[in-house]
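Here the complex is missing a single protein chain, while all its other protein chains stay put.
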Amino acid sequence: MECKIEVNHKTLKVQEGESLLSALRQHGFKIPTMCHMNRFSPTGACRLCVVEVEGKSDLITSCSFPVEAGMKVQTNSQRVIKARKSLVELLLSDHPDDCLYCQRNGHCELQWLAAEMNVKERKYFAGKQKDNPDYSSTSVARDPAKCVLCSRCVRICEEVQRVTAIDFISRGTRTKVNSAFHKGLNVSSCIHCGQCIQVCPTAALTDISHLEKVNAALGNKKKQVMFVISPAAIVSVTELIQSKSKNKVRARLTAALKRLGASKVFDSGTAADIHVMEEARQLAELIRSKDKKDLPLISSCCPSWIRYAEGFKPQLTQHIAKVKSPGHIAGSLIKLNYAREHDVAMEDIYTVSVTPCVAKKYEASWEENTHKGVSEVDAVLTVRELFLLLRSFGLNLEQIEEEEMDAPYNHSSAAAIKLGYSGGKAESVAQELFNIMGGSKKEAFRFMQPKSITSKRETKVKIGKTQVGFAWVSSIAEAEDYLNELGESKRDDIHYIEVMACLGGCAGGGGQPISRGFEQPKARKKISVEMEKKAAWQKASGNTMAADLFERFSFRQNEIWEDPF
Amino acid sequence: MTVELEHIFKVYPNSKREDLIPMLQAIQDEQGYLTEDVIHEVGKYLGISVNKIYGVATFYDNFRFGPVGRYHFRLCHGTACHVAGASTLQKELQKLLKINAGETDKNGLFSLEVVSCIGACGLAPLIEVNEEYYTNITLESLKALVDKIREKENDVL
Partner (left out) sequence: MSLDAKLENRQFLINKVLLDPRRDEDAGVRKSLSYISGERVHKALIYVGMATCGKVAGAKKTFLAIQNYLQDHDIDVTLVEGGCVGFCREEPLVDVQLPGKARISFGNVTSDKVQPLLDDILNNNLPEQKPLGQYQNPILQQWDGVPFMEEHVFFAGQQRLLMDNCGIIDPVSIESYIAKGGYWSFTDTISTKTPAQVCDIIDKSGLAGRGGGGYSAGKKWNAALSTVSDNKYLVCNAVESDPGSYMNRAIIESNPHRLIEAVLIAAYAIGAGKAYIFIREEFSLAISRLEKAISQAREMGIIGHHIFESGVNINVAVKKGARAFVCGEETALINSLEGKRAMPSSKPPYPAEKGLWDHPTIVNNVETLFNVPLILKNGSEWFHDTGTKRSKGTKIFTLSGKLKNYGTVEVPMGMTFRDILNDIGGGMAGEKDFKAIVLGINSGSYITEETLDIKVDFDELKSIGGALGSGAFVVLDSGVCMVDMAKYFTAFFKNESCGKCIPCREGTARMLEVMENVTRRPSDNQSFQTLERFKGVMQLKNLAGVISETSLCSLGKSSPYAILNTLKHFKKEFDAHIFERKCAANICTDLRIYHIDVDACTGCTACFKKCPVDAIIGSPRYPHFIVQDKCIGCGTCFDVCKFNAVLIK
């Protein structure tokens, strides 16, 4: 129901019962916030969104106050501005002064707030806090000294990822965000999804950077540095480039990396296609077998999900497809197959994976992904790190020549590109299943999308004689709820479940450029769909190189890893 | 499990979140303090992350993660006691016991806790040692008390 309120002496029409903050923002009023996250209930922790409301003696936090008909609000009175500025000064009072050396210099929310409030002097000098940074994890670096206790990371880890690897410890000024007994993140229940990094306003949470390693490798004459770019990373880069160069991103990125000193720039699409074919093959096997106990088959390309399953739902690990993720198929293809075919020693190759995923850094450290001490993937760069790398070498993707990616791994089908968003993987696998189990050989294949956000992400497809059920969930909360429900209802009509730990799939990955709000995955999906239309083949098996490799070698992961080549 | 907690868990058969604090209180009452193992077992039983439980336990003043001394000193530092000189007494007591507030000494003999308001404000300043109250204390009487305990303990050894 609509009602009228007065803001800064102007009358506005708003919806009764909605929060004052959202009403103000919809009408274009600028209200700073810190602890606020869209789609999460307000906590009223930071107090930055305070406004003056007639009849209330104190200032009111607009995030937690519902609109009331006839209320009179002032969003920028002297009192309000003074309060907001003081709050920012208080935040700065025990924040380190090392902006120039900080990873988030230039795009830090606290910096932005200080600039907005016109903070020009350090008013308070607090005692130095003894907070050692925690670099124990393979993926997420913590620097508690920069933490502003906004609670966003805690909430996303608890409410969206259902892990609670970190929480508030102690009380008052001694409050810290940490895991129990102040142990490092590497021994906590962290699943390395990196969603906390996405929501952190400062550099309290960042990637464990592989830039130094990569720089060292690039400078090492003995090493042949080979970049493997995932299609999802191409999508992310495309999103940030100006319109003219959008369809040239692959070529320009290749050129840029070659200028850096990369000896090869590959597309991980081939590996992704192989991965999809293997999962489809395993699915077909399970559907055809008499024993249905290992159904449904659950996707295996998300290392965060695998970590979650191992830690929290061990009974589900038998359902996970036995195949490496595309990144590691690519790594093993390069280090074992390519190396042998081109007579290069495995130790002389340095593979760098570029991906919007932070958990890949964790995956690269798994024992099954190393051979005699040599990792399949030597370094993983997130899209963020990629930009830092290019910038530090003075490379501008807007103004650079174009170069083709290197053979033999330089193509991907539309199926490989689809892996970058939630639902895409399931679709690709379904398409392949058509191939294997008969039925019409559809080239372009899209699932029926569910009608609303709340309806389940499931669909049934008739493949051959079987009605095969596919489901896709993103974020652990959705995954957990869905899997629990499936288990309780004892349904047997779902045969394949795609699980992505990040909301929206890799489009919302922990390694994506940081943006507030949750709108980016949609935008990235749109770009992805455009790219799929231009792909050389629609389904995974259409990729001739991938099909050939798939034919020659076995990519099934058994208990003991065997060199498939 | 390394710690026996079944008898405490039995009291809370439906394992709900609101049982967390009473459970931790019961465990500490029995065992004197909480340990990492205890937190893990409680986490498993209630289905709550260990990090969350640790966050709850460290919020409140009364949960401990280490044992108290054989002689646990509780010095009151409420308003009336402050007016009666509790600050100076605290500094002195810390020197006498050779520990800071919130610590236990290496031999497990003494531990010190500063509390705000035992609720006998007329008899300020006061201190409680193992449930014995000493009222209207002075620097001298404090020193005498600590000396007496040290003497007694040395005799026993």
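Per-chain numbering from 1; labels A and B assigned in written order.
Going forward, contacts are C-beta pairs under 8 Å (C-beta built on N, C-alpha and C of every residue); 3 or more make two chains touch, one makes a residue touch a chain.
Note that the structure is a prediction, hence the values are computed from the model and not measured.
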Answer key for A:C3, A:L90, A:L211 or A:A477 versus the chain not shown reads A:L90
I'm checking contacts with the chain that's been left out. Which of A:T43, A:Q74, A:Q111 or A:S263 qualifies? A:T43
So one chain is hidden, and I want to know which residue out of B:E36, B:E92 or B:E153 touches that hidden chain in the complete assembly. B:E92
List the chain B residues touching the unshown chain? 16-22, 24-25, 55-56, 59-63, 77-83, 87-88, 91-92, 95, 115-124, 126, 133, 135, 139-140, 143
Of the residues in chain A, which ones touch the absent chain? 42-48, 50, 58-59, 61, 64-66, 79, 82-83, 86-87, 90-91, 93-94, 123-124, 126-127, 149, 168, 170-175
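Rule of thumb we're sticking to: only the chains that are shown with their structure count from here on.
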Residue numbers of chain B touching chain A in their complex, please. 36, 39, 49-55, 58-59
Taking the complex as given, what residues does chain A use to touch chain B? 158, 163-171, 178-181, 188-189
